[in-house]
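With one protein chain withheld, the remaining protein chains of the complex are depicted in position.
This part shows subunit A:
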Amino acid sequence: MQTSVASPAGAPAAPQPPPGRKRRSSGGIGGRSTWFLLLPSLLPVVLFSVYPLLNGIWLGFTDAKAGFDVQYRFNGLENYRQLFQDNLFWQSFKIGLIWAFSVTILQFLLALGLALLLNAGLRLQWLVRPLALVPWAMPSVIVAILWKLIYAPDGGILNAALQGLNITDRNINWLGDFSMALPAVIVVGVWAGMPQTTIALLAGLQNVSADLHEAAALDGAGAWTRFRTVTWPAIRPVVVAITSLDFVWNFNSFGLVYVLTEGGPGGRTMLPMLFAYNAAFQSGNFGYASALGNAMVVVVLAIMGVYLWRQMRQSQ
């Protein structure tokens, strides 16, 4: 025991092996104690994350149903044939894409504006910085409730404010109206996701060379020119990374809209995850719901692939 625990001490203490020997260091005795250190984390992850994921992908090709000891069998592409004929599926994915694109783009633009302001050395930072982070620390259920209070059709502050400003004279049922519900939840999505995006962009802005900025300003470059030629190229990798992540998170989002509208009215805010949840835990169609999940992965991968490929080509 003593030796096996003590052995990794030799590894870091010994003179650094040349980088080319990386692979061997993971195979020797040092490798074995590495596994020993990794095991407590690795075991649960494999059992409750990797295995379920693989199993979930597989279930998408079966006719699995909810229930105790239900036998299920491989049914090939049958689920996907059904999906293609399911109008609700197409509607849900259309809504999901509208939601994910709108939220991601608005989130990015607003967060970029905020990050630039925070980086500009204005006063009021003590107030803005915590406010910009608070939505991140809140449960999505609470965020949904916050906005339900604002959107409340009777006695909600939004209707009262709009009526006070004479913009409208009727009580709008924001979350219950066929045409208003999706825009209304998109606003909430933007609010909830702004912190991560702002923090990431702010970190990116800190990498922008102040010297370059100063030089450009001395040369009479306007704010826009400086942003385009100095700031943007420097933060671009962060922008690509955070917008990709935001898109994936938004497309896979669940709790916020579930509490706000449960997908209603009339399925107008039925994001793919809500649709899949209903298929699995309301209708008990585990196979069909997993097939939906697989379809979501394909859509996300396709969109991300195009996006990242275009970004790579542009930066070359």
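In this text, a contact is a pair of C-beta atoms (placed from the backbone, for glycine too) under 8 Å apart; a residue touches a chain by one contact, two chains touch by 3 or more; residues count from 1.
We adopt the following convention: contacts and distances are computed from a predicted model.
Chemist: Name the absent chain as its UniProt record does, using one of the following: "Fe-S cluster assembly ATPase SufC", "Anti-sigma-W factor RsiW", "Carbon-monoxide dehydrogenase large subunit" or "Carbohydrate ABC transporter permease".
Modeler: "Carbohydrate ABC transporter permease"
Chemist: Among A:Ile105, A:Leu133, A:Leu162 or A:Met180, which residue is in touch with the absent chain?
Modeler: Of all options in A:Ile105, A:Leu133, A:Leu162 or A:Met180, contact with the hidden chain holds for A:Leu133.
Chemist: Using the definition of touch stated at the top, determine which of A:Ile95, A:Ile199 or A:Ile235 touches the missing chain.
Modeler: Here the residue in touch with the unshown chain is A:Ile199.
Chemist: Which parts of subunit A are in contact with the chain that was left out?
Modeler: Subunit A touches the missing chain through residues 2, 5-9, 11-13, 22-23, 25-26, 30-31, 34, 37-38, 40-42, 44-45, 47-53, 55-57, 59-60, 64, 68, 110, 113-114, 117, 120, 122, 124, 127-128, 130-142, 144-150, 152, 154-157, 160, 191, 194, 199, 203, 212, 215-216, 218-221, 223, 229-230, 233, 245, 248-249, 251-252, 254-255, 258-259, 262, 272-273, 276-277, 280-281, 286, 289-290, 292-294, 296-297, 300-301, 304.
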